[in-house]
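Every protein chain of the complex appears in place save one, which is left out.
Moving on, here comes subunit A:
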Amino acid sequence: MPRELQEVVFVDGVRTPFGKAGEKGMYAQTRADDLVVKCVRELLRRHPELPKERVEEVAIAATTQIGDQGLTLGRLTGLLSGLPKSTPGYSIDRMCAGAMTAVTNVSSSIGVGAIDVAVAGGVEHMGRHPMGEGVDPNPRIVAERLVDESALVMGRTAENLHDRFPELTKERCDAFAVGSQRKLAAAYEAGHVQPDLVPVATRHVEKGWGLATVDEPPRPGTTLEELATLRTPFRPHGNVTAGNAAGLNDGATACLLASQAAADELGLPVRMRLVSYAFVGVEPEVMGIGPVPATEKALAKAGLTIEDIGLFELNEAFAVQVLSFLDHFGIADDDERVNPWGGAIATGHPLASSGVRLMTQLARHFEAHPEVRYGLTAMCIGIGMGGAVIWENPQHADYGKDA
């Protein structure tokens, strides 16, 4: 029987407010699995038209898959969220692009017709599970100099990027960071961000229960002057600071994906159509450049060029790596098509969860911009990779026609 491929659509996405990792963070005593469960519950609550038994896969990403992020988290998330026992699930790790990979994985399953409806998401509680918790790097990595030791410390790879592209100055990075904070504050002010945030009850033995409804990391009103005073922890007199990089955060995301046919049948909203995606490896020492080749590959697969992309949601692991992307494609540092609501420098970046945040926001931008046909979500990935997913806007006049 010849295989018929299915179109894959993004139905809806949500996230928890992101928290600061650590003892003082709002999720300090809240479990990681509970965070992602709240997201799945919200998706189900928002879509009563979706019978629970129609969810055929739950793919959940986490970088550190131990403790409350372990035990086949995707499967347990389904059970804890009240999905039927017949709904399977699995866990994913592609470091920062975990949730993005969850989306492309289940999309591929939908594409080949193996399933029709899936949940994809991610969680990272960096307070409970600091980066590198329990890792045991193979000694060959050092012995055979497979990669430079700096490749395993993300901040040092960002400094390496400054070395490779001296035109990416600290001043440009700080200016980009200020812009990120400003744009997020404006988006909050306009009420753009809040609709896709899931309120989370936060547990704390001494403080009692609270309710997280807004992101904890943002520092609205940050100025260049303030940023200039920050330490550069990854290199003496370096460039990368806590101000021009994403922080250490706790948070979770989840989204619903479906075949076009299932969306039509069930009456699920179609917010975006998946056009193409790509993951590409780069030198681990400059992992931040990863989105460049990934985007080029995804564009090539789609038969598009960078000029066809009208909106960009780029993960801001470090300002320098976003700028390296923008420089490569000849896009201005302050181009308004890029991260219209700011990015991870302001909202935070709970590693494996961030990919779906980019998509959820792009879907919102599409609604506001019917004139834009294609959008890009892209991110760099530790150990030297990049990921890119191109989406089409159903609001656009030419939606569904050949490009």
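What we mean here is this: a residue touches a chain if its C-beta (ideal position, glycine included) is under 8 Å from a C-beta of that chain, and two chains touch if they have at least 3 such contacts; residues count from 1.
One rule holds for everything that comes next: contacts and distances are computed from a predicted model.
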item	value
Hidden subunit of the complex - UniProt protein name among "Sulfate ABC transporter ATPase", "RNA polymerase subunit sigma-70", "Xanthine dehydrogenase family protein subunit M" or "Enoyl-CoA hydratase/isomerase family protein"	"Enoyl-CoA hydratase/isomerase family protein"
Chain not shown: contacting residue from A:E206, A:E225, A:E336 or A:D402	A:E206
Contact with the hidden chain (one of A:Q65, A:S81, A:N239 or A:T295)	A:S81
Those residues of subunit A which, in the complete complex, touch the missing chain	37-38, 41, 80-82, 198-201, 203, 205-211, 213
